[in-house]
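Note that one protein chain is taken out, while the other chains of the complex remain in position.
Our next item is chain A:
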Amino acid sequence: MAEGPLLDAAMIETILLTLKLAGVTTVVLLLVGTPLAWWLSRAGGLWKEVVATIVALPIVLPPTVLGFYLLIAMGPNSPLTAILGRKLSFTFEGLVVGSVIYSLPFVVNPIRNAFEAMGPRPMEVAATLRASPLDAFFTVALPLALPGLFTGAILGFAHTVGEFGVILMIGGGIPGETKVLSVTIFDYVETLQWDKAHVLAGGMLAMSFAVILAMLLVERRLNRARQ
């Protein structure tokens, strides 16, 4: 282990940046993923399957493939850049967009499962008790799907923290802007700073373990309260 403090300024910066990216991404994921999950749980027909497939693609695609297309989409010559007036690649916002797409299935699927497990009955009951569909969504569907929302948020957050390939493709490693933990660890290993890599890697391992264990315990409690 090296001399000096366990964490240096650069490491703290990269940890804070990673937490910020994961936090912002999780909020966006919940805002986008919840309505999408609701629609997927209620809709029928071919469209639903097509959309569900697109949402699931990041699970099977190599991150480099996803990152490659995102790089093109957010690069200097893309229509998106023309509309926005600036390119998103190699920016924090670009990382958020990439992370949202990359983690979408991990958030949408648990929420969708929670909505489907609920069945149609609670919404029917709410309708016969004068609740408009929107009212019933917020006062019945969302509270009932809370365990799913919780699982989705945790998975989205953790998955974003652990993301590497997509980030490398679209963000590179600009300190304070796009250089997140996974990229930093890669850099330390490449430059043979194994001790620093140990600190970050070990920290991530411990955090991931704690997060998943906490999630399972909370989920168990939430489910028990319902039965």
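Please note the rule applied: a contact is a pair of C-beta atoms (placed from the backbone, for glycine too) under 8 Å apart; a residue touches a chain by one contact, two chains touch by 3 or more; residues count from 1.
Rule of thumb we're sticking to: contacts and distances are computed from a predicted model.
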Candidate names "Glutaryl-CoA dehydrogenase", "Molybdate transport system ATP-binding protein", "Heme chaperone HemW" or "Na(+)/H(+) antiporter subunit C"; UniProt protein name, chain not shown: "Molybdate transport system ATP-binding protein"
Residue among A:Leu95, A:Val140 or A:Ala197 touching the omitted chain: A:Val140
Residue, one of A:Glu93, A:Glu124 or A:Asp195, that touches the chain absent here: A:Glu124
Touch residues of chain A, complete complex, unshown partner: 121-122, 124-133, 135-136, 139-140, 143-144, 146, 226-227
